[in-house]
Every structure is written in C-alpha cells, then in structure tokens.
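Report on the following structure.
What you see is the complex with one protein chain gone and the rest in place.
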Amino acid sequence: MLRFILRRLFVTVPMVLVVVSLTWGLIRLAPGNFYTGEKPIPPAIEQNLRQRYGLDRPWYVQYGRMLGSVAAGDFGISLHYIGQPVNGILASALPVSALLGALSYLLALVVGVAAGVLAALRQNSRLDYASMTAAMVGISLPNFVLGPVLVLVFALSWYWLPPARWNGFGINLILPVVTLSAVYMAYVARLARSGMLEVLRSNYIRTARAKGLPERTVLLRHAVRGGLLPVVSFSGPALAFLITGAVVVERIFALPGLGNYFINANLNRDEPLIIGIVAFTSIAVLVFNLLVDVAYAFVDPRVRY
Amino acid sequence: MSGTDAPPPIAPASDAPAPDAPVAGTSLWRDARRRLLRNRLAVFGLVVVAIVLTASLVGPAIIEWTTGNTYDSIPADRSRIRALPPFTGVDGRFSWEHPMGTDILGRDILARVLLGGRISLMVGIISTVVSLVIGVAYGATAGYVGGRVDEAMMRVVDVLYAVPYMMIVIVLLALFGGQSPLGQLVLLFVSLGAVSWLTMARIVRGQVLSLKNQEFVLAARATGVRATRIVARHLVPNALGPVVVYATLTIPSVMLLEAFLSFLGLGVQAPLASWGSLAAEGVQNMAVFPWQLICPGATMGITLFSLNFIGDGLRDALDPQMRKS
Partner (left out) sequence: MRRALGVLLSRALSLLALSPLALSACAGPGGDGPYFGKVAPPEGQTLRYISGSEPESLDPQVATGQPEARIILSLFDGLTEYAPRTGEPIPALAERWDVNGDSTEFTFHLRTNARWSDGTPITADDIVYSLRRGLSPALASRNAYLAYGIENAQAYNEGAVFARERATGAFVPDPANPRIRLTLPADPEVRGEVLARLPGLADGQPDLDFVPVQPEDVGVVADDAHTVRVRMALPVPYFLGLVAHQFFRPVPRQAIETWGERWTDPAHIVTSGAFLLERWLPYNEINVVRNPGYWDEVRLDRISFYTLEDVTTMLNLYKAGEVDALYNHTVPAAWVDTIRPYKDYMDAPEASVEYLLFNVERPPMDDIRVRKAFNMAVDKVALAQYRRTAKPLSGFTPEGIFPGYPQPTGDPFDPDRARALLAEAGYAGRDGAWDPSTFPIADVALTYNTAETNRQLAEFVQAQWKQNLGLTVPLRNLEFRTFLTVRNDRDYSGLARGGWAGDYLDPFTFLELFSTPAGNNGTGWFDPRYAAMLDAANREGDPAARYARLADAEAYLLDAQPIVPLLTMATNWVKKPYVKGLFANPVTMHAWKFVYIEHDPSNWDLEDPTPR
C-alpha cells in the first residue's frame, strides 16, 4: 500500500508538467491578450507592454520561464491584477474555497449517505420515495436557480440571512453551502441507495446473514462498506470540483474564492494566474483521486492494488 | 396501465436473437422489457418524455399556425414589446395567446420553451450516449486489465480533468468556430462529449475493479472465456446500476454545461435558446417576471424527473440479479 501511494505521488510530477504545458499552449492559441481592450492600443504601447512582460522573447524562453516558476512553486506576478503575486492571490482565495467546499462536501456526505442507506434498507417505503424525490428535486434544480430562490426566500422576503458576501466563518455561509451541496447531496443519496441495493442482494451479505451475524453487524460491517463504493469513487472528482469549481455559487453569493478568480483569469488571459490555479488544482485533483483509491482499498476488501 | 397485465408482446424481427446467441439471450431482453413496462413510474416517465419530445418537435409549428407566434417573433407593434404574464393579453385580460406569457421582447415563452426542448433534449441524449459509450468502455477496460494500463488510462483522465475546460472551448472556438450554424452544433457536441465521459469512466472502473475478483468472473476466466466477452457480458451488466444512475445524473449537468458554453459563444446562437439558457435568463428576472423562470424550469424539471424514473426502471429491469422477480 505504501509503495502504491509513493508511486502515485511520484507520478504526480510529470502529470502536473503535462497539464501545465497543455494549458500554457492553450493560452497561446486563444485569441486576444491580457491587454486587449475596447480601444485598440497603439502599436508602440503594445510593443512596450510585450517587452515589459517578456512576451517578445522566443517561445522556448517563455515556456522555460513558466516551467521554472511552477517548479519553484512561485507563479510570478499576475498580468491582470497588476503587481499582485499569484501566490498571494491563491493564499487569499484558497481558504474561502476550501471552507466552502469542505462544508458542502460534509453536508452532502452526511445527509446523502444517511438518506441513501435508509432508502435502500426500506426500499419502496414512503421514506424511500420521499428521499429519492427530494434527491431528484436537488438534481433537477440547477444551483443557479436554487441559489437565487433561497436568497429570495430567506434573505429578501424573510430577511433571515444575508443575501451575499463573504464574512469569514458565519451565517453568510449557510445559503452558499446549502446551494452548493444540494446537487451533491442528491448524487450521493442516489449513488448510495443503488450501491446499497446492489450489495444487499449479493452473496457475501447472504453468507453473512446465513452465518447468523446480527443484522446490525451485517449492515454496518459488510453492506455499508461495499454499498458506498460508488459514493467513494464519486468523491474524488466531487471534492476537487467543490473546492475549485464553485464558480456559480461564488458569483451568486459574491464570494472571493478560487472559482471566481479562475473564470476571470481565463477571460482575462492572465497567464501566470491561470497556470498557478491549474497547477494547484491539478495537484489537488491527483491527491483527491489518490485518497479515493486508498479509501477504496479500505472500504472494499475485494479491491487489491 | 391497462397493458401491464397483458402478455408480453411478440418480439419484432429486430429483437430476434442474433445467430450465435443462445435462446436465453432473447429472454433477457424480453424479460427486461416486460419488467420495465410493469414499473408504473417508468411507464409514466416514458409517457411524459414522449409527450415532451412530441411537443417540442411539432409544437412550434402548431403554435405558429394557430397564433402566428414563433420563438423569435418580436411583435412589430411597439406596445406589445413587453413581458406579459401567462394567459394575459395586452389589455391585461385573460387570453389564450400566450399560455406561458411573454419575455421582455414580447416573444411567446411557450414557443421558446418548446424549441428549447429540442436543443436541450438533443444535447442531453447525445452527451449521455457519448458518456455511456466512451466512458463505460474506457472505464471497464482500465478496471479489467488493471496494472500499468489502468494506471496510465486513469492518469489520462486526471489530465483531462485538470486542463482548464474553458480555455479548451475558447481555443476550439477560435480555431474552428466558423459562422456556419451546423459547424457550431458539431463543435458543441464535441465540447460536451469531451468531458461528459470522464466521471463515468472512473465510476465504471471502480465497479469493475471490485467485481473482477468475484467468483462468477473467476469462473468465466477459468473456463477460457475471452476478456472482451467477460467485460461485455459479465462485468458491465453487473455494473449497470451505478452506470444508469450516473447517466441519468449526467443529463441535467450537461444541459447546464450547455448554458455555460453559450456564455463563451459556443452552443446555440440567439435567438434560439435552450432550457438552460431560458432558466438562466429567468433567474435574473425572477423577482419581476416569475413566469420566465417557472415555465422553462418546470418543463425541464418534469422532463428530468421522468428521465430518472425511466433510468431507475431500466436499471431494475436490466439488473441480472433481479431476473427472478
């Protein structure tokens, strides 16, 4: 197991290299530049700008410099947010995204697994139908609809909660966390239910029951572990996405997280910032997926590496 | 449903067993269909989807024929260029002309929702097919072969996850985004297909990984069944539950992704709209013209609901372990 983890961590380095290089190439291919504006700028000023940011150098020099910055873990200075170090931006946006993502994931996991497992244990009961209907509503209501609806009800009609803005850990987070987790909660509930149903019919559960194990032990020690496998494999992408891709929620609730920066960095062709966020998130994706694979081995004894 | 208790219909020629398949193969599909048709929710879902599909195919023509409204007709009469609530005429009284009201440009929302249905359903179906075909094949191969191959294949998926999708779309558009509407549509499907299979591949791989050491697979392998056949006949069918569930989850997320892509300039061009873009517009005006959100939102919601009933029904019907029921 340890060898497996080390090997995967080792693979991370070339992976990040590939991702960052592809991204760098894409930025070069995209039309427009960070300085493209409403009014075409005079060629002389454009020349000055390119010189100032080293864009007049040959591509391999620029590429090398980019790789160097990634290797050093210092992504340089943003082109759009003039003079601001990318590392500083990441440091300010990451806690916001991490808190938002982690809370949403926890909420989704706790509620989703509970609902899914209970629904599976009492298949076709009222509880099953109710929780699966709720899950369907969660999935069918995109977060750009759910968020504003929640705001309309809780912030603008009843004036219970603030409609937007980041204010650290506090009530400002309630609406965004609920909005962000709703879809995942629903996913998790449905995946958990179907996974559980599958497992409950499997031979090893039958064997466990036949052995005369108490139902509680059968469920908790055997069924839940196997039944949550789809949830676990969904967790890697979900966690990575929750932490890096909460763009819509960040916009609706005006939260200064990574997603907001990332969209704008793309639109602004802000190369150092894009590279910084991509390098960071690709490491995050790889680590989460690794965690998922490790969790697999723990949850499901059938899986071997 | 009246047809539920009737004997299963005789299989048409297309459902006849393939020459090399044993007779049991037929009854699998026939069984599945019988079970599906016995599932009331699934049948209900089928009916609703059929209605929505038919309505979006022929509805716009009927509306144009009866009221003259099309999805893009902005009234020439200046006083009519405004948002009217459902079933309301310009004079504020009841009228049949706009059952879902109009948007701020005075366009009939019903016509827009129906036409949007064509796009959204097409987007949903094509992406689901792509995610099923590529994702399942890819994930199953990686999971079954295992070892280095699995490792490499999954790292490719990881890379695709990590490269900024938005940049890919911007570049795709810059390179191939000509002005032909057909080219745009192809580009849209390529862009949607490119991402929709990634998570599916991971899920299938996970399932196969846990299934491949089970007795029935080991038995098949021991008796010399070819690998492709083991994957196709034993592993994939047993992993179908999560696959079908995830596929039905893919549809809404792809419909929303389409709305986001239109922000970048990909996707259908205005004045055409999809359910996603109509809902996005409705959200902005939610507090002023709620019907602009409720009408497309409810249509989309009901359709997604029904698709999920079908999905659940399909899963139960296809589940090899449920054969006896």
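Per-chain residue numbering starts at 1, and chain names A and B are given in the order in which the chains are listed.
Please note the rule applied: a residue touches a chain if its C-beta (ideal position, glycine included) is under 8 Å from a C-beta of that chain, and two chains touch if they have at least 3 such contacts.
Bear in mind the structure is a predicted one, so any value in this text is a computation, not a measurement.
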{"item": "Candidates B:66, B:228 or B:284 - the one touching the absent chain", "value": "B:284"}
{"item": "Hidden-chain contact residue, picked from the options B:83, B:100 or B:157", "value": "B:83"}
{"item": "Residue of A:57, A:80 or A:225 in touch with the missing chain, whole complex considered", "value": "A:80"}
{"item": "Touch criterion as defined above, residue of B:73, B:88 or B:214 at the omitted chain", "value": "B:73"}
{"item": "Interface with the undisplayed chain - residues on chain B", "value": "1, 40-41, 44, 72-74, 76, 78, 81-83, 104-105, 170, 173-174, 179, 181, 262-265, 269-271, 281, 283-291, 294, 297-298, 301-302, 305, 309"}
{"item": "Missing-chain contacts mapped onto chain A", "value": "30-33, 35-42, 44-45, 48-49, 51-52, 77, 80-84, 89, 92-93, 129, 133, 137, 148-149, 151-153, 155-157, 159, 162-166, 251-256, 260-261, 264, 267-269"}
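Just so it is clear, only the chains that are shown with their structure count from here on.
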{"item": "Chain A and chain B, separation of their C-alpha mean positions in angstrom", "value": "23"}
{"item": "Of all residues in chain B, those that touch chain A in their complex", "value": "151, 154-155, 158-159, 161-164, 166-168, 170-171, 174-175, 198-199, 202-203, 205-207, 209-210, 213-215, 241-242, 245-246, 249, 252-253, 256, 276, 279-280, 283, 286-287, 293, 297, 300-301, 304-305, 308, 315, 321-322"}
{"item": "For the chain A and chain B complex, residues of the former touching the latter", "value": "11, 15, 18-19, 22-23, 26-27, 29-31, 136-137, 139-142, 144-145, 148-149, 152, 156, 183, 187, 190-191, 194-195, 197-198, 201-203, 226, 229-230, 232-234, 236-237, 240, 262-263, 266, 274, 278, 281-282, 285-286, 289, 296, 300, 302-304"}
